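Just dropping this structure here.
A single protein chain has been removed from this complex, and every other one stays in its place.
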Amino acid sequence: MSTAKSSSVKPSEEIENVVIRLAGDSGDGMQLTGNQFTAVSALAGNDLATLPDFPAEIRAPAGTMAGVSAFQVHISSEDISHPGDKADVLVAMNPAALRSELSKVHSDATLIINTDEFGERELEKAGYDSNPLDDDSLEGYYVIDVPMTSLTVTAVKELGAKRRDAERSKNFFALGLLCWMYSRNPDDVKDWIDERFASDDLIRRSNVTAFDVGHAFGETTEQISITHVVESADHPPGTYRNVNGNTALAWGMIAATQLSGLQSFLGSYPITPASDILHELSKHPAAAFRTFQAEDEIAAVTSAIGASFAGDLAWTTTSGPGMALKGEAMGLAVSLELPLVIVNIQRGGPSTGLPTKTEQSDLFQAMYGRHGESPMPVIAARRPADCFECAIEAAQVALRYRTPVILLSDGYLGNSSEPWRIPDVDDLPDLSVEFATESNHENPDGSMDFWPYLRDEATLARPWAIPGTPGLEHRIGGIEKQDGTGDISYDAVNHQLMTDLRAEKIARIADDLPPPEYTGDLDAEVLLVGWGSTWGTIASAVERLRKEGILVAHLHLRYINPLPKEVGEILRSHRSVIVPELNMGQLSRMLRAEFLVDAQPLNKVAGLPFTVGEIEAAVRKAVHGDDGGSK
Amino acid sequence: MSTAKSSSVKPSEEIENVVIRLAGDSGDGMQLTGNQFTAVSALAGNDLATLPDFPAEIRAPAGTMAGVSAFQVHISSEDISHPGDKADVLVAMNPAALRSELSKVHSDATLIINTDEFGERELEKAGYDSNPLDDDSLEGYYVIDVPMTSLTVTAVKELGAKRRDAERSKNFFALGLLCWMYSRNPDDVKDWIDERFASDDLIRRSNVTAFDVGHAFGETTEQISITHVVESADHPPGTYRNVNGNTALAWGMIAATQLSGLQSFLGSYPITPASDILHELSKHPAAAFRTFQAEDEIAAVTSAIGASFAGDLAWTTTSGPGMALKGEAMGLAVSLELPLVIVNIQRGGPSTGLPTKTEQSDLFQAMYGRHGESPMPVIAARRPADCFECAIEAAQVALRYRTPVILLSDGYLGNSSEPWRIPDVDDLPDLSVEFATESNHENPDGSMDFWPYLRDEATLARPWAIPGTPGLEHRIGGIEKQDGTGDISYDAVNHQLMTDLRAEKIARIADDLPPPEYTGDLDAEVLLVGWGSTWGTIASAVERLRKEGILVAHLHLRYINPLPKEVGEILRSHRSVIVPELNMGQLSRMLRAEFLVDAQPLNKVAGLPFTVGEIEAAVRKAVHGDDGGSK
Amino acid sequence: MTTTETTTTAVDIPTTKRADWQSDQEVRWCPGCGDYSILSAMQFALPEMGIRREDTVVVGGIGCAARFPYYMNTYGIHGIHGRAPAIATGVALANPDLSVFVVGGDGDLLSIGGNHLLHALRRNINMTILLVNNRIYGLTKGQYSPTSEQGKVTKSSPRGSEDSPLLPLSIALGADATFVARTHDMDRQHMMEVFKRAHAHPGAAFVEVLQNCNVFNNHAYESITAKANREGMIIPLRQGEPIRFGPDDSLGVVLDPRHGAVVVNTADVSEDELLVHNEARDHPSVAFALSRLSPNMDEPTPMGVFRAVDRPVYGRNPVETEPPGRQLISDLLHSGTTWEVD
Partner (left out) sequence: MTTTETTTTAVDIPTTKRADWQSDQEVRWCPGCGDYSILSAMQFALPEMGIRREDTVVVGGIGCAARFPYYMNTYGIHGIHGRAPAIATGVALANPDLSVFVVGGDGDLLSIGGNHLLHALRRNINMTILLVNNRIYGLTKGQYSPTSEQGKVTKSSPRGSEDSPLLPLSIALGADATFVARTHDMDRQHMMEVFKRAHAHPGAAFVEVLQNCNVFNNHAYESITAKANREGMIIPLRQGEPIRFGPDDSLGVVLDPRHGAVVVNTADVSEDELLVHNEARDHPSVAFALSRLSPNMDEPTPMGVFRAVDRPVYGRNPVETEPPGRQLISDLLHSGTTWEVD
């Protein structure tokens, strides 16, 4: 492991963790800067979690609140799993960034402010009546004034860049300063700049220069007297990388392809925050992955159904509104009993809602967003790296049970990143399938037929006979089918049977499931039940509470349909069950209905993850009957 | 009231009720015959309920089981509300009809068989190895052999009709015979024939002749020694008519239009079993009803949203698969908070499923079939005539609360008919609305603005300001909006607020609701909770059980969202709660989640309504802990 | 779909006959429905296409015509309304060696499914699309369709439909379809020829088949397709020949800048003013002009192949067909920046 070498002459102090928030205009490159600071922190061996937070517009008017783009990173020498409730440090590139983000930092936070942008016009655009740097509105904060723009421009112009272009490098100034403050290895950043901007030497050199100037500013300014070191975290041995949820998911899809031995087909239509999966996968034709950008979400899913019929491992990726459009076709997939994985990177709803913000409000849609009785397995990923595993698992269930499967992630998971110990590929499961090659039904006269709905006794899966296989020609469709033959049938008894079989097939998946993740104090009065991306926050809250001596347990569900068999017993063994969800109480209702347990919803629909404090407060209230002196 | 005059010379016996099933080839006109027998029975003052049961193909190969089309009618001198579990009389026009329908009649039923069609080829097509009329397979039944085809042809050919055309009238022979057997007034039928076939005199006369021959056959055959009289039922005074659910619904939509004073707009795309609503409404431009046959269901609902924005009372009608396609747009309607009624005539699912059969499996879809948190009121009609009232009520809620509303009916309700006491139009509610005409928000400087999301304090409804109104120009969309102004907002606190407000607005509808229909023994141990078209069957079962001394109560929900306030208390006041549904247990899960009451599902997914016996058996089991000697 | 080349060199394709292509399912169309003759023309033509049953996939949407797959002894999907071209796209991309057929009605492929049709055509996905045009919604019992004539009285248009009809071939040509043809249910030979040509075309082949729905729109094309009317009302398109038809070839088609293509008396024009039919014109404008003849299907109507041009078939960007295996996963996971903890 490479260690960060601090080139500073100032004293340095060790800290356990820090939450840094970068905020600027949409055009200021805050996401890039944040991601790069994350990357060097990962290289420094820290554990970390990030929270990108940007507007839906490509680039709203410069300098306005609407245009502010922010990125938060939590770095730590301990295991962490959430991006931090409030930031310790805010980098504000302009007045709008300061104004819009101030509520998201601690009241004694360090504010690193690009003072060059605090002219009258900029202040007005941000809606400030007076300059916050001059009045006492920032009292309590530790304010560091940095003329980032001018320092950058002065240095970069010397390379021959035009003023406007020179200005663009100012985010690298900020990155340099932060790297100095937190003793990150400058070479890691510079290597990356060299690679990333290899195609334009002037830009490359401008960025390196800006970075150096920022770094040097830290060393020389009297406003900062000390650097900080966040020691590397105590990770288990292995090879690590940084990964965000969408990339991990795409790679999981590629891995499933390799493990199955099948060609993969992705039918997709771009939509935030799912598009990056399409982008990533379209780079890997050598991985036997064909991506098809369809004309809409309906064509995306129906083309995937066609590909599945023809023997591909088929996928479709989207977000809520696109999911709504796929409902009818999902019903077809249920009826055809073909393998298919449908991925929903959830975002804020209803309707267009908050396209770039996170939410968990599509769970009901996943469970019930189709007409008729059309049960489907629903799997949810809990952290960025978990998306990799979940993609493989979704494919495994789809292939084994010949069923469409819904895989839920969300905008937060998709965009945020964490260090990931790269798994040993030999530990990954074998997903190979056997296509049908022969007739399977003997007629009374001894002749043989192929019956497409003759099921495997254990899994109730039907045979997968693909075009090109002689003798197994068959026709299937969305009209109710005769059990066995698959012929059209309007028979009452058969319809009940088929409905029961489709339900039973999904229910049986529970036979294969490992026990759900259930940790903490198993004898606790309070149980927190979560699913999906709330995992990190809930786990952190549980850890903190237990340190305080408050007994609490945590059940986190990967499978929401079917529920693992152990869930009922676990729920019943705690007096108080709290279900935190970024929706109005969807899983909690499902649990209540299934187990008649008084599971209490803890809901938040604000486009943002829970804070650890919010979870803690709810538990304290349950334990003490009130807010119980929550700090 | 016109009384049936029996022209028979044979003795006649009074019976309380009879269930008659007509079955023949899709081309045999069984639906027409059944409906006409229903009409004359209604005119005779009977109470009645019907169950049309036909295949999805327009006309499958003649003589095959796949082509059998059946119609069941239950007529009674008592109040009835279900089509009868098993038939007392089966009219079988060919062997396939006999074979496919025999399981649907009592084991001692009367079978009226068109013997002319029982040739070798026809028997083979139906899959009979030997002629059931000759072997003893019909033992126990009372078989009446009638050479319908030949008797009809002989008589009708005399009018100059070709043999093939003459044959077509044989269903009128059957109708004549039935009318004789049940002492229906022949003139009522003949008047109708005269009107219906006015444009083709030969057909008109052929049908009258066939009817007369059938009628005469009854009088003369020795196989029938007695006629039956079903006395008129003891209906409250008033003017009555026969109506099926889809017509009642269409008329309710027209009524709502008149009561609101608005023009109506229907955006629809044909689909079984909802198309008839579009057909009926397109006949009534004078009722200020514009119908628009869109290119698909998405255009159907989005055009309706546009019309609503422009000030029309807007509707869209469909069935399950079409409903699935509308999900995304429904989310838009939720976000825009515009009035809109979305009607789903449910059919068997999943996917194309059983297009001409009934089911209640789209309840979850109605509740949850959208992404994000997008609550909508859900109303369900319970009997054919109730569709009229429900349409008015759905419009009332939509207009009052400025919200999309889902109205659920199903294939059984839509196609089956019952006598209906025509309501006094003066008793119908006033649905008039006030469009916004003025600015509603005073700015600090005293100037006025129009804020499209400034809500009514009581209902939380927002103002409806329609294009053409000067000064109220405004823009709304599916992105999250700032409370009040309606401007785009990505603010976290505001998103929570708007989510809460949208939920609260729907929840408040419960304040306006009358108590739900709750009848039977209110101190009973067993409560049956139903919704929608199961009403008649459940009510009949309750009546029968109570006659036997078994205590049972019946709660039937018109509003599924929001639930009436009384529901929780009612559920808790019975030891055992049974929820019969034509699905796998959707309402029961909702009730369990909401009230933590151990509501037990009673499910059937067979494309057919429950039988009264099925409900009875479930109650007996609950009372006695087993089947308890159910008969 | 195999290319022409494959068809001719396919020595190892077993000989089949019509019956081999018939499934064991009872055909459930109304007696007298034009779909029967289309089905049988296809089943007669298939043995001449040089393909195997197991390599053939028929995809339908929903509608009477869209039931086609059930009756074909091949692989088949009866999909959902309007989506057959999209489903077929997935089939065709997953396995380019298959012969993929799409069959749907005018409602299925032009109303709810119009967009998928458009995009399948412009992408030039390898499939043969039969649009079975009866100018009515059959399966839902008689509403007007996007090809119904204006003013048509149907269940959903008791005062006559207001919509002006789409011409399927114009739409296809507007999307720059590479193969565009028309045939009709009354002429089995013609259907067979067109079906074979369409199948042999590499890429997306679009065929409009005029079909009579005798229950809900009887005699829709009688004025054109009835035996007695054909001579004067059907304009046969023959590659390389001047377009003539009618008794003694007394009628012909000329191009006219004002009106596009027009029918003239051959006596009134000189031989070389007649439009010479050329399917292979790269530019779709002439084919488009022909597609606008007889917009209401009550004037002389061209039949045959309007256009047949080459354009790369979609799916040529190579994708590995067999996943290389676990090593690829490992390489991928280790790509970019990594670090070791020990």
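Every chain is named by a letter (A, B and C) in the order it is written, and numbering of its residues begins at 1.
FYI, a contact is a pair of C-beta atoms (placed from the backbone, for glycine too) under 8 Å apart; a residue touches a chain by one contact, two chains touch by 3 or more.
Because the structure is a prediction, the values reported are computed rather than measured.
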Among the chains presented, those that the missing one touches: A, B, C
Contact partner of the left-out chain, one of B:Lys157, B:Lys190, B:His235 or B:Arg508: B:His235
Contact partner of the left-out chain, one of C:Arg18, C:Arg292 or C:Arg326: C:Arg292
Candidates B:Phe37, B:Trp251, B:Trp451 or B:Phe595 - the one touching the absent chain: B:Trp251
Residue among C:Ser23, C:Ser170 or C:Thr301 that touches the chain left out of view: C:Ser170
Absent-chain interface as seen on subunit B, which is shown: 1-2, 39, 42-43, 45, 192, 232, 235-242, 251, 254-255, 257-265, 267, 284-290, 292, 294-296, 298-299, 302-312, 314, 328-329, 331-332, 336, 421-423, 425-426, 428, 466-479, 487-488
Residues belonging to subunit C that touch the chain removed from view: 111-115, 118-119, 122-124, 146, 159-160, 162-167, 170-176, 255, 257-261, 275, 278, 281-286, 288-289, 292, 311-312, 314-317
Residue ranges of subunit A at the interface with the undisplayed chain: 56-62, 64, 66-67, 269-272, 275, 278-279, 282-283, 285, 291, 293, 295-297, 321, 351-352
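Assume only the chains that are shown with their structure count from here on.
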Distance between the centres, which are taken as Cα means, of subunit C and subunit B, whole angstrom: 39
Where subunit A and subunit B are represented by their mean Cα positions, the distance between them in whole Å: 45
Residue numbers of subunit B (touch at least two other chains): 56, 66, 321, 351-352
Of all residues in subunit C, the ones touching two or more other chains: 62, 78, 80
